[in-house]
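Here the structure comes first, spelled out in structure tokens, and everything after it is commentary.
All protein chains but one are shown at their positions in the complex.
Showing chain A:
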Amino acid sequence: MIEINRLVKRYGEKTAVDGLDFTVRPGVVTGFLGPNGAGKSTTMRMIVGLDEPSAGSVTVNGRRYATHRAPLQEVGALLEAKSIHPGRSAFHHLNALALTHGIPRRRVDEVIEQAGLSQVARKRAGAFSLGMGQRLGIAAALLGDPQTVILDEPVNGLDPEGVLWIRNLLTGLAADGRTVFVSSHLMSEMALTATNLVVVGRGKLLADTTVERFIQDAGGHSVKVVTADPARLRDLLRGPDVEITAGESAEELQVVGLDARQIGATAFDHGVPLYELTPQTVSLEEAFMGMTGDAVEYHGSLAATPLGSAA
């Protein structure tokens, strides 16, 4: 459990984290989503005490990180890949961390095995690819068998096999009852693994929700209908869980709560001609960009304008 209370971090004039307030609960994967520069990494650094908050507080399992007797047993963190001396081997890196806590050598071998690094554990880490560095960081995070796992952009640089490995790992950890907090700037990745979602932009909390709700709010499973008689169809489709809004043209409707098959059948039964019947697949990426569009720190010169998802 991670509790973040009105957390603020300023670097001189710049406010990197601006009053964040949320709780990360055990048992599920919580995605921490935001564009680059939104304050995700800074927040994570404050959770493990690398940065001191300018205001507010953050506790892990009820206490400040630094006051735990065995911090690595409470929180395992992957903050940036390659937090390791290039001249040191993966084994020696992990072993040195283990020695500070009295974690047995057996456990070091275990996490090396688990991260799939057995073949390269004795090689100098400087020769590691980005993906292997990422695996080593994850091995370090798991070393203390922690109750809470924090991973900053864990899929960066991983091949598809590695990405799949991470997904299974995260859901497995959550199923064990652990708290899993994972940052990403890719909504699509989060949609596959996360249950809860914390969205930030420019250091501010934009949403503290579930993936399911986020998809729904983004205009989830709606159907676009173009018909000769929208007023009549509207009456025919009306129902307790059905929401119908006018579309872009006079003939168009957006229907939420019924699928294309049901709408088509109803229209056919009553002889209402349909010109178009399209299930809308909302792009999560677009929904995310729509939400954070104003909060993006660094726009490219050809900044992708938020496409305004179906809503």
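Please note the rule applied: a residue touches a chain if its C-beta (ideal position, glycine included) is under 8 Å from a C-beta of that chain, and two chains touch if they have at least 3 such contacts; residues count from 1.
Note that in this section contacts and distances are computed from a predicted model.
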Per UniProt, the name of the complex member that is left out, chosen from "Membrane protein", "Glycine--tRNA ligase beta subunit", "Phosphate transport system permease protein PstA" or "Methionine biosynthesis protein MetW": "Membrane protein"
Full-complex contact with the absent chain, from A:40, A:135 or A:185: A:135
Residue among A:4, A:20, A:33 or A:79 touching the omitted chain: A:79
Listed residues A:30, A:147, A:183 or A:280, member touching the removed chain: A:147
Residues from chain A at the interface with the omitted partner, ascending: 26, 45, 48-52, 65-66, 68-73, 75, 77, 79-80, 82-89, 92-93, 95-97, 99-104, 113-120, 131-132, 135, 140, 142, 144-145, 147, 161-162, 164-165, 168-173, 175-178
